[in-house]
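A quick write-up on the structure given underneath.
Left out: one protein chain. Kept in place: all the others.
Chain naming follows the written order as A, B and C, and within any one chain the residues start at number 1.
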Amino acid sequence: MDFELNEDQRILQKSARDFLKKECPKDLVRNLADTDPGHSTELWQKIAALGWMGLLVPENYDGIGWSFVEQAVLLEEMGYALCPAPFISTTILGAQTLLMSGNEDQKRGILPNIVAGDLILTMALTESDGGCEPSALNLMAVREGDKWVLNGIKLFVPDALTADYILCVARTGDNSSPEKGLTIFLVKTKTKGVNIAPLKTISKDKQYEINFNNVCLKPENIIGPVAGAWPAINAIINMAGLARAAETVGVMRAVLEMTVAYAKERVQFGRPIGSFQAIQHYLADMWVDILGARSLVMKAAWKLATGRPSDKATGMAKIMVGKAGRKTTTTGHRIFGAISFTMEHDLHLYHRRSLANDPTLGNSDFHYEQIAAGLEL
Amino acid sequence: MDFELNEDQRILQKSARDFLKKECPKDLVRNLADTDPGHSTELWQKIAALGWMGLLVPENYDGIGWSFVEQAVLLEEMGYALCPAPFISTTILGAQTLLMSGNEDQKRGILPNIVAGDLILTMALTESDGGCEPSALNLMAVREGDKWVLNGIKLFVPDALTADYILCVARTGDNSSPEKGLTIFLVKTKTKGVNIAPLKTISKDKQYEINFNNVCLKPENIIGPVAGAWPAINAIINMAGLARAAETVGVMRAVLEMTVAYAKERVQFGRPIGSFQAIQHYLADMWVDILGARSLVMKAAWKLATGRPSDKATGMAKIMVGKAGRKTTTTGHRIFGAISFTMEHDLHLYHRRSLANDPTLGNSDFHYEQIAAGLEL
Amino acid sequence: MNLDFTREELDFRQEVEEFTRRELPPNWDNQIVFWPGGYGTIPIFETEFQEVAKEFSLKLSGKGWARLAWPEKYGGEASVMKAAIVGNVLSYNRAPAGGVASSIVAPSLILVASEELKKEFLPKIADGRAGFWLAYSEPNAGSDLAALKTTAVEDGDDYIINGQKIWSSGAHVTEYAWALVRTDPDAPAHKSATLIIIPNNASGVTIKPIVNICDIHSFNEVFFDDVRVPKKYVVGEVNQGFYNVMLALQFERLTIGSGSFRRVLDELIQYARENVRNGRPLSENNQVRRALVDMAIEIEIFENFYWQSVCMLEKGKVPEIEASALKLVFTELSVKLANTAVDILGPYGLLDKDSTRAPFGGRVGIGYLDSISGPIGAGTSEIQKSILATRGLGLPRQ
Partner (left out) sequence: MNLDFTREELDFRQEVEEFTRRELPPNWDNQIVFWPGGYGTIPIFETEFQEVAKEFSLKLSGKGWARLAWPEKYGGEASVMKAAIVGNVLSYNRAPAGGVASSIVAPSLILVASEELKKEFLPKIADGRAGFWLAYSEPNAGSDLAALKTTAVEDGDDYIINGQKIWSSGAHVTEYAWALVRTDPDAPAHKSATLIIIPNNASGVTIKPIVNICDIHSFNEVFFDDVRVPKKYVVGEVNQGFYNVMLALQFERLTIGSGSFRRVLDELIQYARENVRNGRPLSENNQVRRALVDMAIEIEIFENFYWQSVCMLEKGKVPEIEASALKLVFTELSVKLANTAVDILGPYGLLDKDSTRAPFGGRVGIGYLDSISGPIGAGTSEIQKSILATRGLGLPRQ
């Protein structure tokens, strides 16, 4: 048993940290947050050059073929830097879905381009219900001759405006149970009938509403089995949820660091506020939360990496980190006081991110039920 | 609008406080806790002499005819003193049920004796399920000729061994819904077939298991409508739950007082521990909880007193005070440290009581649902 | 004990409710965001709502409802209860009203100021011509007001004021600063602070906007460079500023939007009934039900504290400790309510006010951001707990 990162992982961590410190300063984060689509092609290309997009992609599709452990290490650093890139959308929602369900042609056609930084992908899952349980997924794809026609609205699609392809989850029949009848379609963003509109969020991440209006697709646009996509979708929700959690651990670490530094400096009542017991205990709690959060994320990542059953572990990470992330950034604001309540200060950027990562890609009902099932409750 | 007690209420409060200080010292509390039935006839007679048993009983049955506001004032003092008497059992579970549902003969026959301190009553409600929702109440009373025959087991019956009469809730038919078909029987404890066994509790309150074995009762033993008792039972659960909450407020107040006194005295690291911010904030939180708890109790009591709809208010008091009581006594232990982890110290007596008052007479599911209904959820 | 309003009070409440619904601009609710207990989303501090606010405030004054709590001698009805009813109804409706002029400045003036000052300011406050902002906080004097550095030096009949204030809510939309300054640099702060009125338009006053994290300009930084203020603008006695500020705190605590908590609860309940998650109405989701009940209980407690303080003031008592408990409870409740709301809304809670899909016009997401301001503004939660522990429970100071 060994909880420590190996040398390759530590090198990845260090290089990601150094790279992001240089290439992803807070100015860039702010600029992209305030624009639409909020994407820097330059940053994306640099990331691609580092091989990050191919980290989880096997070598035969030009990737590095590493595991979720390395992906989690990387994502913590991206969260720490608040890196504003469609990275989880592309590498998990996109590439992992293709790897899991795509046929060889589909994989060969797309994965190398993702690795090269030439294609951005996302998934259109959630609808008006706001959740991602099967019963909440009702956009219809109807077979007409040799075509499939999609009609309906998807919400909270991340990075849709930057994406080249959208993996759209649609219902194609078999209504025997909500889990049945779901199919994944690969939709080019530029396809006729695909209308994308921004859903402006206070988290300033890039989420969109997509209206599919008589979008015609061919059978080769189907990824995986017709009416049998739920197992893959479920796996993707878990992976992407874990990725968000990993990112949030980085957010939490950044907030702890900046808050500790401030508490050492800021003087009130003649002494640094960090010498007050109440502040010390807040910070100790934050730290213990971070250690706990990271331990859950890494364990789930390791289970995914080693092919062990992992739904319970990813759910635990998603739920705990979702709560702890919000608590940590909130406590950060409490310690910083009024100065952090200004747009000028950076703390709110982390506060927004920690909120955004919580209710999406498996809300707490979804993951609680999954864990409860895992506990045989 | 006036949140203050009136002069009569303040006199009651003061006299109860003085009386209990003198007549209910901790030695007595400890002695009764460690014995069975754990009842002091002497104390009970003194309480009766003060008129407490008749506080809620109208004057035409020899009572004082005061309201739930005064009852709550009194119960807070009884909780403060940890007064070990079958007071809630007799005055609420017993007398209030009779007042609400009994016929004139039944009232005249029993209420004056309760007021005089000559009769102790209780109610047998909960069964193996542990809850008090209608679906959990299944002990059967079967009509045989002009008799009713009870068979079954009741659990968590408070003060049964001291009681002269038990109001037993039984199912007499009409299975159209769980609420229907419930009837209240007045059972003399000495009746043949009534077997009472103690359920030893860590809270050291007096709870019993009663086995009704072919207990034969006459129609005049029925209190209120046959198969229509649920509304009365529901009202009694709420009143008794509120009474428990009122008692717990007193428990909390006592714990705050003793803990504040200790925090001023106990020196560690060269200063009173009450000067440490962590301790101060624990105590401030305790205090705010007590103020909040009392405000809910008094509001619910006032609603009952003035005949307003009160289920939502009593439920709020029961839920909040149940939690806050446990939190307060737990925090008390935290501040006192190891010294309070001994049998010799008094604090655990309060800790036990705050726990005992929480899950009985309407557990949180019961009251949450009741409040949710009140909120039109 | 009587926890209900009188018939007269209920009638008055209804009158205020009808007035408010009638006089608020149509669609007002969808134009503004306002989060209970937060300091960043108060509409009267926003430039774009000034016109509406002034107009509404004139109408309120016309009713005499801006000075209900003042003594009859100064045109009031000496009824804290009626003032609280007005505040409660207005805040339930998120009306652009309130402000410190009538709730803090006026009562303080009445208690400690010279007749001359009262004559000059009370009428202007009553009809909304004199708006005030609280000039207490400085960059290095937040929780620790004793670290105050802004100075007032005597010069003939005037004081010359130099220094910097911060977190100055509404300085950009009001006329006067209600300022705490140091009049004796050698004495400790609690014996050297003085309360003084500084006109915003005095020469040497510079007001710079601060945009808060809700993307709203409500705060300012204010610089005083050799600002000359006549001595007669001193409120109460010189070097008694700390005392006078503490005196005002009891009023300040009642200026909270007492009705706004219940409004959010009502809205969330309605939302839960009307919206579906995972195929079922949210109102049937046990987590949602419990969370809303928990909020209902906490709001009930808050309201009990609120009306209890009102009753104390009505009887001429000073709710000092109660005011601390009230501040602590309502700002922490603000955070819990915001967290509950985003939990219930799920991803919809992230939507900003410009989003057509946003429930409640984006109030919940922005409220989540704003809610952090409650426990850190106007005496942090930690300060309130220390006050409760030391002044209330008599624990030794650190």
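The rule is short, and it goes like this: a contact is a pair of C-beta atoms (placed from the backbone, for glycine too) under 8 Å apart; a residue touches a chain by one contact, two chains touch by 3 or more.
Remember, predicted model here, so these are calculated numbers, not experimental data.
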{"item": "Given A:Ile11, A:Ala49, A:Cys216 or A:Ala284, the one touching the chain that is not displayed", "value": "A:Ala284"}
{"item": "Of B:Lys299, B:His348 or B:His367, the residue in touch with the unshown chain", "value": "B:His348"}
{"item": "Residue among A:Asn6, A:Gln45 or A:Asn103 that touches the chain left out of view", "value": "A:Asn6"}
{"item": "For subunit C, residues in touch with the removed chain", "value": "286-287, 290"}
{"item": "Contact set of subunit A toward the excluded chain (per top definition)", "value": "1-6, 9, 69, 256, 260, 263-264, 271-272, 274-277, 279-281, 283-285, 287-288, 291-292, 295-296, 298-299, 302-303, 306, 313, 316, 319-320, 368-369, 371-372, 375-377"}
{"item": "Touch list for subunit B against the chain that is not drawn", "value": "126, 129-131, 133, 135-136, 155-156, 178, 199-203, 205, 207, 209, 267-270, 276, 278, 326, 330, 333-334, 337-338, 340-344, 348, 351-352, 355-356, 359-360, 363-366"}
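Here is the rule we use: only the chains that are shown with their structure count from here on.
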{"item": "CA centroid of subunit A to CA centroid of subunit C, Å", "value": "39"}
{"item": "Shared-contact residues (touching 2 or more other chains) in subunit A", "value": "276, 278"}
{"item": "Per-residue overlap in subunit C, given as positions that touch at least 2 other chains", "value": "382"}
